[in-house]
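If you scroll down you'll find the structure; I have some questions about it.
Just one protein chain is left out here, and the rest sit where they should.
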Amino acid sequence: MFDRLSFPQPWLSLILFASWQFLNDGVSGASVVMGIILAWAIPQITHGFWPERPAFIKSWRMPAYLVRVIRDIVVASFEVAKLILSPRQPRPVFVSYPLELEHPLAISILASTISLTPGTVSVDISDDNRILLVHALDAETDDEVIDAIRTRYEKPLLEMFE
Amino acid sequence: MITITLYITIGMVTLAALLNVYRLIKGPDAPDRVLALDTLYVNAIALIILLGITLGTRMYLEAALLIAVMGFVGTVAMAKYLKRGSVIE
Partner (left out) sequence: MSQFAEYAICLLLLTGGAFTLVGAIGLARLPDFFTRLHGPTKATTVGVGAIVISSVIYFSSQGEGIGIAEILITVFLFMTAPVSANILAKAAMHIGVSTVNNTRGKPWEQ
């Protein structure tokens, strides 16, 4: 009975609790009670959707990664804007990117990062989670795209999840 | 100065919304239309926030937040329908 009252994913519960306080525009008794109920109930209900418990081994590396990604998002939008406004035709390419990451959460973080940064959108992943299909808006060669993703995003994520 | 800038920005975002409507009508495929709708709701959020600054009230932000949540769910539902032929299996 009492093991149902646990918080299987403390970070998710914490984020849910904090965002409920923000949505209420200020902390009050009612919002704290409701926040605790939500922080308990939502991880329990969505339990089946997490195949294995996500574990950040080195979560302190996350802020540096986020700063790099936000910087790249701004740079990326300028590049895409330049390309959209220039009269020449883009040279789109589909690249099969061989993944080194194995953790599902790490792969989904990488895929989201790819979609938000320089001229690339992640399209699909192979059934055995080994190859990621990436569409690049404008690239000379396949290797250029693969190298950029490998050095800028996958290496930091590998260090974070190993 | 802020008032003039606000009007210019509202003009830009409205023009952007019109371009989205052009893509929505022209298509040619269903995913293009869903993408146009997706961009349209993001532009609607921008317009609501701009309206909030113009009128000096924060009341409209709740509406913007709701549009952000519902628009995402709508896009995912439509994309899933295109892919699988049903939304809830």
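To keep things simple, chains are lettered A and B as they appear, and every chain counts its residues starting from 1.
To be clear about the criterion, contacts are C-beta pairs under 8 Å (C-beta built on N, C-alpha and C of every residue); 3 or more make two chains touch, one makes a residue touch a chain.
Keep in mind that this is a model prediction, so the values were computed, not measured.
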Visible chains in contact with the missing one: A, B
Which residue of A:Leu12, A:Val32, A:Met62 or A:Val123 touches the chain not shown here: A:Val123
Selected from A:Leu14, A:Val33, A:Val67 or A:Ala81 as touching the chain missing from the view: A:Ala81
Interface with the undisplayed chain - residues on chain A: 19, 22-23, 25, 73-74, 76-77, 80-81, 84-85, 89-96, 111-116, 119, 121-124, 126, 133, 135, 137, 142
Interface residues of chain B (partner: the chain not displayed): 1-2, 5-6, 8-13, 15-17, 19-20, 22-23, 29-32, 34-36, 38-39, 42-43, 45-46, 49-50, 52-53, 56, 58, 61-62, 64-65, 68-69, 72, 75-76, 79-80, 82-83
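Here is the rule we use: only the chains that are shown with their structure count from here on.
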Centre distance in Å when chain A and chain B are each reduced to the mean of their C-alpha atoms: 23
